[in-house]
Structure formats: C-alpha cells, structure tokens
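All protein chains but one are shown in place.
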Amino acid sequence: MNVAFFFEVLIGGLLAGVMYSLVALGFVLIYKASGVFNFAQGSMVFLAALTFVSILKMGINFWLALIVTLGVMVVLGVGIEKVVLRPLVNQPPITLFMATIGLTFVLEGLSQLVWGSQPHGLELGIPDVPMEWLSQKWNINVSQFEIFAAGVAGAMVAGLALFFQYTRIGRALRAVADDHQAALAVGIPLKHIWAIVWAVAGFVALVAGLMWGARNGVQFALTFIALKALPVLILGGFESVPGAIIGGLIIGASEKLAEVYIGPMVGGGIESWFAYVIALLFLLVRPQGLFGEKIIDRV
Amino acid sequence: MLYREAGQFKSTYAEDQQIFPIRQDRFAVAALLVVAFLVVPLIANQYWLSAILTPFLIFALATLGLNILTGYAGQLSLGTAAFMAVGAFMAYNFVLRMPWLGVIPSFILAGLCAAAVGIVFGLPSLRIKGFYLAVATLACQFFVLWAIQRIGWITNHSPSGVITAQKVVILDYAFDTPVRKYLLTLAVVAVMALLAKNLMRSETGRAFMAVRDMDVAASVIGIPMMKTKLLAFAISSFYCGVAGALFAYTYLGTVEPEAFTLDLSFRILFMVIIGGVGSILGSFLGAAFIVQLPIFLSVLFGGISHATGMEISHAVVSNMELIIFGGLIIFFLIVEPHGLARLWQIAKEKLRLWPFPH
Partner (left out) sequence: MNHAQRVGEVVLSVEDVSLAFGGVKALQDVSFDVREHEIRAIIGPNGAGKSSMLNVINGVYHPQKGKIRLRSNGAWREFRDMDSREAASLGIARTFQNIALFKGMTVLDNVLTGRNLKMRISFLEQAIWVGRARREELEHRRAVEEIIDFLEIQHIRKTPVGRLPYGLQKRVELARALAAEPALLLLDEPMAGMNLEEKQDMCRFVLDVNDHYGTTIVLIEHDMGVVMDISDRVVVLDYGRKIADGTPDEVRANQAVIDAYLGVAH
C-alpha cells in the first residue's frame, strides 16, 4: 500500500470534511440559539453564493459585493425569523423542521427566479492546484485552495467559539438556547437575539457559499450540501461548534477513504450513502452524538 | 341543513363503529365510487386519465403509506421514494422471472419485499427518535438507490439501470389502454385504502398513535414498542412498494432509478403535511392538491401571459412552483397543521347549519 497515496486521500478527505463543517456551523448556530433545525441552511448557502456572484457580474467591486451580499443575508435571516419561525414558536420541533423544508423550496425557487439558473464560476484568487512544497517533498498532492478553506473554517470556528463563550451577546444566546422562558425572565430580549443569530447564520452561509462556490461552481446542486451536513451534525452533536469541525473531519476522511479503498470492491459510488450509514451506526450506539447531551424521557 | 345528522341514532356499537356513520356521507361516498368506476372512464379523455387521474391515485397510495408511518405512528421518514423503487424494480423482476405468478401476486410480493426493506431500515427506530430517525431514513434512501443501480441482477443487467415494465395481463385480459390502467389502479387503491382505514381504527391504529403521542407511556401500559414500530414500517413500506409497482406498470412504463430520488420523498411528505397528518382522507386530498398544482400553475401563467402579452418562460413557472410549494407548506403548518382534512371537517361542520347562519 502506497503510504503517500494514503496520506493524500486522508488529507483530501479531512479538507473536504472541513468544507462540510463550514455548512454545519450554520446549523449549529441556529439550533443552539433557537432549538430549530434549519434545513434551509443549504439553500441559504446557495442563495448567498448566487447573489454574490451575480452582483460581481454586474461589475461591482469584490469587497462591495461582499458587503451587499452580507446585507442581503442578514435581512433574509431576520425576515425568516419573523415570518416563518415566530408564528410557529410553540409547535413541536418536528413542525419547525418541516417548515424549514418548505423554506428550502421557497429559497431555491427565489434564488433562481431572481438570478437565473445557469451555473456560475467563482474566483477567489486561490488556485486549485497542489501545494508545491508538499507535492515535491513527499509526493502528496493537496490542493492549495482546500488548505485555504481549512484556514478560513478554522478561523471562523475559533471566532464563533470565543463569541459564544466570552461576549455578553454570546452568553445571552446560550441562555436563550437553554430555556426561553428563563431567558425572558432575566430580561434578555428574545426577538433581538434571534434576529442576531439568524444574521450570523446568514454570514456563515455566505462564507460557506463562497468556499463551495469557488470549488464546485455556483449551481443548484449546492443546496444538497445541506444534506451532507446532517451526518456531520449527528457525529458532532447539534449544539457544539467544535463538534461541527470534528464531525466534519471524521465524515470527510472516512467518506474519501471508503470510496478509494472499499469502493472499487463494490462498484464505486459509495460516497452517496456512506456518510449516512456512518451516522446511522453512530446513532445506534450514542443517540446524542459525540458532544451532545443525553436525552432523558420522563413520564 | 342538508347535512343534518338529526334523527340518525346509533343503537348498537356496531353502528357507531362504521367508517361513515352519517347517512349523507355514505351516500356521497357511494356516489363518488360510482362516478370513479363508471362515469369517469366514459367521459374522461386520454390526457386526464393517464396524466392526472392515474398518477393522482398512485401518489395517494404512496401518501397513504407515508401517512401510516409518519402521521399515525409518528416516525418521520424521508425514504419513501426508496421503498417505491424497491416495489417497482422487484415487481419487474417477479413478472420477468416468474411470469406464472400473475401480475397482482407479483405486485403483492413486490410490496412484501419493500416491507422487508422497511423493517430492516426501521430497526434504528427502536433506539433513535424524531429528527435523528429522519436522518437514518436518508441512509436508506441513498443506499437503496445505489444498490439498485449497482446490482445488475435487479435491472436485468440493463446498462443504465433503465427497465421497461411489461404489459399487464390478468387472466388473458390486457390492461394496456389508459382507461384500463386507470381502472386497475383505481381498484387496487380503493381496496388498499379500505384496508388501511380498517387497520387504523382498530387496535393497530391505536397502538401506532399511542407510540406517536407518548411512547414511554404506551410501553408502560403494555404496548410492545418493537413490534408496533416495525409493523408501522412494514405496512407503510408495503403500501409504498405497491404504489411503486403501479408507478412503473400503469403510469411510467419505462422506469429509471433516477425517478425515485429524495425529491420524490419530499414531495410525498408534502402531500402528507398538506393533506393532513394522520388522516386517510387527507392522503387523497394532499395528493390531489400537489398533483394538480403544476398544471394549475401552468394554466394560470398561460392565462396571464395571454392577457398581458408578456412572455413567461418555462423556468419562471417551475421556479414559481417551487416557491408556491414551499410557501404552502409553511402556510399550512402555521395556519392549519392538520391540513386539508381538517379544513374539510370544518366545512362539514358549517354544512350542518347551511343555509342558516346559526
């Protein structure tokens, strides 16, 4: 077995996993603060990327386009919270989940209605070529772009973790996630908090959208990445920011390794289901994920 | 006023147990069946039969299946399309390799295969609940599709996984015209709907609903968790499997694995939500609504296009469809989580008084 090749696949998998984590982070944020599993995160990623690319195409400067898109995502997030989530505030979580599935469709249709449905390319200035130093020294081909994405993800996770742990707003968010009524009782402005959370989730979606868009092109299939984030969340837990990264790494790595080493034995294409089966097996052993909290049912 | 129940007293429990205890309901349903079986084949044109009514019935059956699992038993499933696929492809195999069986027994066996797959992928429900279970069913959805495309035997080694359903011949009577296909589908769906209704108002249905509402309490009063949950998966998958077989044989004709993607699973879930969770009637209403919505929209936009002289592209229409689908889901979840079935019940309540105001 070629060791260098193994490492290449492994690192490639880990980096792909980091990309998944970027999307998973958006889920974690919203779930942490409002207990809602936002299935629409994937279409938010798509919308963000598409908006950005279309604004760029209109000839607007890169950084300005970024700010405009961010503004759009924030407005969108606040709007969603107001129109969809608030009326459903007392419903069981499954209802909220299904509402976000409906939201997914709305956002997909809206994105394409406004900006058109052709795929777009997205250039961020970092080429998708193997890193020379690794390639020449150890014969391991790892894309520069993916390393850059990993760096971005790492920075975001660190930033978010610090945000939650040390800022006043972060504390308020955690309080709200824990117990709405209690948070209200100590005077935390629930509605503002939720608006902030969705805005931040929108920002995360934008970053994820940029990364994925640059890698795969901005096209409709981007919405399906949300689905891949699910196994990541199951492994890492729905409420853990570091869990999202670790879950992503595990899923990304095992998926790639399985495809390369087990795939040829069964005809290939394992990537379509392997991550889910891993998540399934994991759930059977530990239904609350690596970092989640045990659920206790009382009568 | 017309819909008065006054004077219709039930003096035995048997009378109270009827599916349609109110005389007007019985009359309405009988009339509906007469229209469906006798009138429609005479007056409906080919397009209506093969592009609207037959798929409506097939989707209604699949929705019924999912409703049993998700609506009655509370186990969220996103793998409906996979079970339909099993039904479709296994029916093909039975008819191909054991033609002496006959088409209807092949459909039943295909349904049983789907039920078996359902039981296997339902096993996690014993440990996992709610939303996590939905993710587990995604594993089923993707894995089954992959298996169908990879295991050559299933598609009779067809290169792209595409199969062509054989002609349906029962007792030397060929069901190859739209009218006959429609009648066959109608008969199958009507019978299975009746069986489902009977099942859901008996102990099985109660056990399902108990598990949905509070499974810990259900277990404490003696309801067996494993048997109940797996039975829910089995019955639901059986229904979806038969729906899949009908899908292939009386509607599509040529079937590819790509017809059974996650998108279809979501569509059927939408039919359940909009029609009414935990309602047999709701399954039909939801399917009818979603099947005719694209047609309604294209007619609507065609009209707008005519009236205003504007060109509305196909892409616009299909995007509007997505937006309206999603919007309707959200609307129903906010306004009437029990869907069209509940709206229908409310209408009936109002009918009791109509035309009087109060």
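As written, the chain order gives the labels A and B, with residue 1 at the start of each chain.
Following the convention adopted for this analysis, contacts are C-beta pairs under 8 Å (C-beta built on N, C-alpha and C of every residue); 3 or more make two chains touch, one makes a residue touch a chain.
If you're wondering where the values come from, they're calculated on a predicted model, not measured in any experiment.
**Q** Touch as defined at the start, partner being the missing chain; which of B:Val120, B:Ala217 or B:Leu300 qualifies?
**A** B:Ala217
**Q** Touching the left-out chain: which of B:Met209, B:Leu252, B:Leu293 or B:Leu351?
**A** Considering the complete complex, B:Met209 is the one touching the chain left out.
**Q** In the whole complex, what residues of subunit B lie against the chain that is missing from view?
**A** 13-14, 17, 195-196, 198-199, 202-204, 206-207, 209-210, 212-214, 216-224, 231, 235, 278
Quick note on the criterion: only the chains that are shown with their structure count from here on.
**Q** When the C-alpha atoms of subunit A and subunit B are each averaged to a single point, how far apart are the two points in Å?
**A** Centres of subunit A and subunit B (C-alpha means) sit 33 Å apart.
**Q** Of all residues in subunit A, which touch subunit B in the complex?
**A** 37, 84, 87-88, 91, 93-95, 97-99, 101-110, 112-113, 116-117, 227, 230-231, 234, 266-267, 269-270, 272-273, 276-277, 279-280, 283-284, 287, 297-299
**Q** In their shared complex, at which residues does subunit B touch subunit A?
**A** Touching subunit A: residues 76, 124, 127-132, 134-136, 138-139, 142-143, 145-146, 149-150, 214, 216-217, 220, 262, 266, 269-270, 273, 315-316, 319-330, 333-334, 337 of subunit B.
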